[in-house]
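== chain A ==
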Amino acid sequence: MILEARDIRKLYGAYVALDGVSLSIREGEFVSIIGPNGAGKSTLINVLTGVLQPSGGSVRFKGKDIGGIGTVALTRLGMARSFQLVQIFPELTVLETLQAAVVSRLGRGARLFASLAGDSQVQADALEVASLFGLADKAHALARELPQGDKKLLDVASAFALRPEIILLDEPTSGVSTADKHAIMEILVGAAKRIGLRAIIQVEHDMDIVFGYSDRIIALHQGKLLADATPAEIEADARVVDMVVGRRRH
Partner candidate 1 sequence: MTANLVNILMGGVFHAAILFLVAAGLQVVFGVQKIFNLACGSFYALGAYTGVSAVGYFTAHGGPPALFIIPLALGGLAVGLVGVVVERGLLRFVYDRDETFQLLLTFALVLMLEDLIRMTWGTAPVSTGGLYLNYGQARILGATVPVYNLIVIAASLAIALGIGWLLSRTVFGRIIRAAADNREMAEALGVDMRWVYVRVFTLGTMLGTLGGALVIPATAAMSEMGIELIVEAFAVVVIGGLGSMRGAFVGALVVGILRSVAISVYPELEMLLIYLIVIAVLLWRPSGLFGAAAA
Partner candidate 2 sequence: MRTPVVLSLVGIAFLGLPVLAPAYYVTLMLPFMAYGVVLLGLNLLFGYTGLVSFGHALFIGIGAYTGAVLTTHLGVRHMELILPAAALAAAVVAAPVGALCVRYVKIYFGMLTLAFGMVFYTFLLKFYKLTGGDEGMRMLRPYLLGSEWPGFSKTAYLIGPYYYFSLAVLVLATLLMWRIVRSPFGLCLKTIRDNPLKAESLGVSVPRYRWYAFMISAVYAGAGGALLATPTGNVDPTLAYWTHSGNIVFMVLLGGFSSFFGPLLGAFAFIFLQDTVMSVFPYWRLIFGAVLAFIVIFAPGGLMGLFARGRRPVEVSRA
């Protein structure tokens, strides 16, 4: 068990955003969290990534309580994330973005007078991640000049460059053309294998992606856990299909 949430409740005043959600992520799993808008997905992500302190229940990552410990601390522990709305450093190049992640992972950020260009480990690591994500030939392009699909890849790649044990992807293919979605997912899954990720959690709306890549699907509805099962079981569950998945075309 890498990540375990038990009976999570989150209240905003009188509004119940999460109502007793429990889930666990095991070694080697690719888990998707689905649910309509307002189901509590964003709140759940914020609780799982240590941004929010749950009002009740506990979240444990590698056995350690991470409720509200904050993004930086969680990164140190070995969990990374990407964002639904793509987050990049507009004025940095692809390589610089990845270097920043490597510098942070190696704890070299406070080296005031060391030469970044002369740090061969940082350089090599960043370049390796760039080629893993097919960004090597754009290594010196500014992030803000990249096409949308590459920005999305860079956001994910920089999270990978932290070499986390577990990664949480918030709609990794949102805002990307249908044609690019599968290409991005293939790159991502391939990179995860190479880097030795222990688990991937993603929140996703695109059911083709969800059913195409998940080992397990967790469905939320109105702050409650609706289902936690394999894709095949979910597809056979008329209730979940009606409330969350919708009719899929094959």
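Picked so that all candidates are chains of the complex that A comes from, given by their letters.
The criterion applied here is as follows: a residue touches a chain if its C-beta (ideal position, glycine included) is under 8 Å from a C-beta of that chain, and two chains touch if they have at least 3 such contacts; residues count from 1.
Note that the structure is predicted; figures quoted are calculated from it, not measured.
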Numbered candidate touching chain A, per complex, among 1 or 2: 2
Footprint of candidate 2 on chain A - complex, ascending: 71-72, 75-76, 80-83, 87-92, 96-97, 99-101, 103-105, 108-117, 119, 122, 142, 144, 155, 158-159, 162
